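Shown here: the complex without one of its protein chains, the others still in place.
== subunit A ==
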Amino acid sequence: MVHQLLLVSKIPHKNYIQTVSTLQALTGITSPQTISTYTLVTKPHNEFRPKAEAGKVNQIEQYYMKCITTWSDAASANLDISQPILKHDNDSILVDRLFMGDDNDRHWTLQISDIPVAGKNQTCSAQTIYESTLVHHHTKVKDQEKIADEKDSTKVEDAEDVMEVDDKSFIEKNSSSSKKKDSFLQFLEDLGYDVINQYWLSGIRFFHNDIIIEIFKILIRDDETSVSNDKIKLKLLDDSNEFQVRAYINVPKSTDVELINQGAKDLSKFQDFLKNLIQLEIPDRMYMDSRVMSR
């Protein structure tokens, strides 16, 4: 659980170099961390409507959940965000289909966040986020008969560190499962969550004392132009090529008032410091509401 103090902004593409150089000078980080993630936005499948009764806890909510993993294929490595991403460009961004890939271990971070706290005269948005990262074995779901046939190979899978796998069974496994539904999606479905959208996020990250500054672009699936092979074509969520900027501080506990106040103060100082470069502002909490509105 983290308590996140957040300010947001955006910068036009042409200000990117200037902003990055300024932040490099300010933070002393000459090569900022790159961010490259893939996120699934999911929503509970079934509505849950408990009967509101007196004397019982009636604040039962359902939340959207974000499932975040790394985006690490050739496309992400080749993507240079300092160059504008154009709609009618020949070398478009083609990402691997994640659930067809062969990499086995995937770290999925499941994230559920509360609506930011309300209040007047706030200096920044404050929100509690619950995260849990699980190492997911990216195994494929198999046909019933195949499972019976491949008892041996499943054994190998269980004891992965042994790694005495003969090539034959591996090939068999891959070929048999490539068309099947991936188990993480299956897992989400079993959990009762529907995937409603997905996005790829690419950007850079700076650190200034406790403040984390992220500059990024969001990419979404481009369905208009279909690509024949196993790739997915991406396009920008925001055609104007503008970068989104987030400056935030993560406080470990939402009850640590002293740290939160200090953090808010630091953020507002930072906001004032950069006011001629980036207009950092408080995001509207209603836009960050991830509760499912059933009532």
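Basically, a residue touches a chain if its C-beta (ideal position, glycine included) is under 8 Å from a C-beta of that chain, and two chains touch if they have at least 3 such contacts; residues count from 1.
The rule is short, and it goes like this: contacts and distances are computed from a predicted model.
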Identify the UniProt protein name of the omitted chain, choosing among "Mediator of RNA polymerase II transcription subunit 8", "NEDD8-activating enzyme E1 catalytic subunit", "OLC1v1022146C1" or "Proteasome subunit alpha type".
-> "Mediator of RNA polymerase II transcription subunit 8"
Check the options A:31, A:59, A:121 or A:240 and report the residue that touches the missing chain.
-> A:240
Just name the one of A:61, A:131, A:256 or A:284 that touches the chain not displayed here.
-> A:284
Which subunit A residues touch the hidden chain?
-> 8-10, 12-14, 39, 41, 43, 64, 66, 84, 86-87, 113, 196-197, 199, 218, 237-242, 244-245, 281, 283-284, 287-290
